[in-house]
Structure formats: structure tokens, C-alpha cells
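All protein chains but one are shown at their positions in the complex.
A and B are the chain letters, set down in written order, and residue numbers restart from 1 in every chain.
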Amino acid sequence: MLAEFINPYYLQIGCFVLINIILALSVFVPLSTGQLSLASAGFMGLGAYTSALLTIHFELPIIVGVIAGTLIAGLFGILIGVPTLRLQGVYLAIVTLGFGEVIRVVFVNWESLTKGSVGISGIPHIGREILKTFKEFGFNPQSLGLQNNQFIFLSIFFLLLVITVFLVWFFRRQSRSRVGRAYAAINLDEKAAESMGINITYYKVLAFTQGALLAGFAGSLYAHVLAYISPADFSYHRAVDILVFTIFGGSEVIWGPIFGAIFLTFLPEVLRFISEYRYMIYGLMIIILMAVRPQGLIDVTIINWIKSKVSKRGVKHGSRSEKSM
Amino acid sequence: MVLEVKKACKNFGGLAAVSDVSFSIQKGEIFGLIGPNGAGKTTMFNLITSMFPLSSGEVIFKEENINGLKPNKITEKGICRTFQNIRLFPLMTAEENVMVGVHCRSKSGVLSSVFRTKSQRKEEEHIRSRATELLEFVGLKDFAEVSAENLAYGQQRRLEIARAMASDPNLLLLDEPAAGMNETETDDLFQLIKKIQSRGVTVLLIEHDMPLVMKLCDRIAVLNFGKKIAEGTPTEIQNNPQVIEAYLGSEEEEEYA
Partner (left out) sequence: MLIEQLINGLTLGSIYAIVALGFTLVFGVLGIINMAHGEIFMFGAFIGVMITSIFDAPLWVAFAAAILVTAILGYFLENFALRPLRSKQGVSHLAPLISTIGVSIFLENLSHHMFGAGNRPFEAPFAEINFQIGSITVYLVQIVIFVISILLMVALSFWLGKTKAGKALRATAENLETASLLGVDTKRIITMTVIIASAMGGIAGILVGMAFNSVNPQMGLSMGLKGLAIIILGGMGNVRGAMAGGLILGLAETFVVVYGDSGYKDAIAFLAIIVILLIRPQGLFGKKITT
């Protein structure tokens, strides 16, 4: 009975939604300090390849691979961020775009390590590892009325859900703190922020590196969810996808990129004919949004409106009366 | 001596915006910096706060040469400023603006912020109460939740002062705080700056409102074409022929009445 409701296909889309939310955050966090990064796909690829290669060649546990992949991406984030930040904002966009392309070129050409454009298959799969562990402890999915396949996807989905919820919680709390205020101040007026005693270099590198870590982390997870990666997964189109999640959803509040990732991951699944014209639609959407609503669909006003609706209905919303950011 | 400016020069391209200006400010005084438009007053502020590097000369703050420090380090040392063309954080509330001002006097990092450690919560509470106190100090208590862009002009000016005060400065630089204010607001501002002085904060003030400057300042330096042409008490300045010449020779004459 339970089994009938659990369709691995939908679960897989659910997993992509969650990974895409993490990716959208990887653009949102640097953008909340006014930095436009087009390198998310590159960092994602770094994380994915690092984790995949480590788990395949050294038979390390997935968790070690994921951590290593995340850290490598973060390290490159610092390496890119520091020299670029001394300059105007446009340089960062160019450098990150170039970086993403170079990462892809390296994946294609370093065949001895990456198998070139063929890609790497047989990457340890998170779901199967979880199933294996459970079975070692004498647990059988059949006892819940689930097939192995269903259990695998269900376990991945819940694992990713917990991770994503944690990350959203993390960055929401950060945004309501001294660090978050520093980010917002830099975004609104860099010079004024600096004269108020904020070390703008430090916070900009911090935000950029957090973005790189998030993308690397999402990439590592991606590798172990799909069990197959190739350079095409981390091309410029991926960078555009990730950028559009945040631009479309909104770059003022954390709910923007989350909404963007959910909506735009489902849309091509629901409307099949759209997927062929997806990038043309994305392109037009960006142009129109920048002209009409540059802050994206979800902004502070909308969040406040929703909150007022919710509180009017008499729902107790905790005693805190903090602001939407 | 709180601040000592020694032979400060600043050239933009071939143009000397400030040349060979020296003055020093005693602890606790209100020091005025006046002069016609384009005399180099705001440039002087930018040099003191390191927004621009000096071409030559020195700025000494509390016996320490602060040349070449980054602007945020200068704020940490105890100099904070307001801007001629108000630069608040427009989308933040008044309270948040002031809370940003406390930044360099607090230290919570990412992890303590996210996991709300005990010391972080205590610090955050302190920041909030400091903001509340300062909003009250400048008379904006009732506007804590209003976003800065929705405040009236005079309120924005006072909010900027509160934000600067939040960094606990020894020296406060005010760039034309009375610009665009009506008479009542200017009177309130006078009281406010006096209160700031009584808190032991030294004030360096750029202002075009001459009656206010004469009433407020202990000493005044006059700049013209990037050079200092006079320095002294308000009475001395008012009777200085060079100063009168500089003002009568410019479009600012009506303000000198």
C-alpha cells in the first residue's frame, strides 16, 4: 500500500529539487554581498570529481569523499576570490565565468584521471550504501512493504531533505546575525559599510567561499546520487540554470532561491514541451525580470505580506518578532 | 591632542584638492572646518578616514600615525564619520542601521552566530540595547522599525549620527549635518552635538550654516582652494579679513550674514 505511493521517478525529481536548492544557495550567498558568481557549475564539478575519484580509487567512505570535495571547492573559492575582490564587481563575473570553462576543459582533457568527455561511471551510490548498511544490521526493506529500489530512493530523499533543511536553517540564522548584517551592509553600500568598520574584503571572501563550499557540496552529493558524472554536467548551461534559480526566485530573501529551484526544477517535468525551449525561455525571463522586477519574484514585501496573512489567521508564530531577512 | 593633521596634500591628476593643510584638534572640543564649496573639506574627511590615500603628509590620531590604514581599521581605532550625501543602508530599518554601526565593537563569527552560543546571545542583546539607546539619544526611538529610506530627510541625518556613534568613536566627523534642515531641526541638531560633546566625544564638523558653526565650535579652520587660510576661535574667524574675502568672493556670501 505504502509501496504504491512511492514512485522512484518522483523521488528522483525530489532529490534533484533538493540538490538544486543547495546550488541556488551557492549563488544566493555571494550575491547577498553583491557578488555575482558564475562559477557554481565549476565548483560543483570540482566537488563531484574529487569525491567520485576518491571513493572509486581509494575506496574511501562516501562521507569522506563528500567532505573532501566540498573542501577542495572551498579552497578554489578562496584562490579565485582573493585576487578578484580587489577590483570592480564586473571582474568577478568574468573570472568566475572563465574559471567554470577552464574547469570543464580540464575535465575533458585530463583523460588519464577523468576519462575525458566519456565521464566517470560506477561511482558509489548513497542509497545503495545506506541499504547495504541497513541490511548488515539485519533490516530488510520488505518488512516495511518496500522494494529495494524504493527504499534506496526514499533514503536518499530523506537524507537530502535533512541536509537541505539544515543548510537553509544555517544561512537564515547567519543572515539574522552580525555576519548577516555585515553582508547586507556591503550589498547595500560598500563604502559606507567600510567606514562603519566592516572589513569588506574578509566578508566578501567569506561569502564567496561559502558559495563555493555549497556548490562543491552539492556537486559531491550529485555524483553519489547519480553514480555517473561527465564534464557536460558542469558546463556553462548548468551555471546558467543555477543563476536563474536565484534571479527568478529572488535574491533579497533566502526563500527566493528556494522557490526558484523548486519551481524551475518541476516546470520542465510538468510541461514537457517547455524543456526543448527551456533556455530560450530562461533567457527571455532574465531580460524581462531585470527590466521589471530585478529583485526576483519573492521579495521582502511578499514575505511580510504572507506573514501578515498567517498571523491574521491567528496562527501562533512563536514569540519572536524578527524581520523577514 | 586627539587628531593632528600635518601638511596633508592630495592631488587628483594634476589638480591639488588639498595642499599643505595642517591643524590639530584637542580632546573634547568641537572643531569646525569651513570654506566655500570645493575648498577641499570633504576631501579632508576622506583623507582622515583613509577613503583616499594621502599624496603626502601625515594624519596622527592619538599619537599614532594612521596613514595607509584601511577605512575599517580607522573606524576601529576610534574615528567615525557621516556623509554629506547621506549613505545609510536604505533597505535596513533604523535599528539595523545602528546595529551595523556596532560591528567593529563586537566579534561573533559565523558559527557562534548560527548556533547562538551564550556569548553570542549576550553580545546580540548588547548590540540591540546599544541601538535602542542611541536611537533614543538622537530622538528616533519611535522609528526603530522603519526602513531608513522611508525616514524624513532630517531623521536620516540624525540616524547617520546614531550609526556613527554606535562605533564608540573618540572622534566623530560630521559632514554638513545641518544641510537641508529647517530651523527647529537645526536647533535640535545643535543640542544633539552638544550632548555628543558632553559624552566626551571630540567632534570635527563641516558645515555651511554659519550661525550654527559660530555657536557650536570651539575652534574653526577655514579652507579655500585646498589651502588653510585661517584658524582660530569663532570671533577671530569672523573678523579675519582673508576669510571675509574668501566668502565674499564666492557665491556663499548670503550664508555668511
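The working rule: a residue touches a chain if its C-beta (ideal position, glycine included) is under 8 Å from a C-beta of that chain, and two chains touch if they have at least 3 such contacts.
Given the structure is predicted, the values throughout are model-derived calculations rather than measurements.
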item: Option touching the unshown chain, where A:P61, A:G145 or A:G283 are the choices; value: A:G283
item: Of A:V64, A:I78, A:V102 or A:L267, the residue in touch with the unshown chain; value: A:V102
item: Sites on subunit A contacted by the missing partner chain, in the whole complex; value: 31, 34, 36, 38, 83-84, 86-87, 89-91, 93-95, 97-99, 101-102, 105-106, 108-109, 236, 240, 243, 247, 277, 279-280, 282-287, 290-291, 294
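By our rule, only the chains that are shown with their structure count from here on.
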item: Separation of mean Cα positions, subunit B and subunit A [Å, integer]; value: 43
item: In the complex, subunit A residues that touch subunit B; value: 170, 173-174, 177-182, 184-185, 188-189, 191-200, 206, 252, 300, 323
item: Of subunit B, residues touching subunit A in the complex; value: 49, 51, 70-72, 75-76, 80-81, 83, 87-93, 96, 99-101, 103-106, 108-110, 113-114, 116, 120, 123-124, 127, 163-164, 167
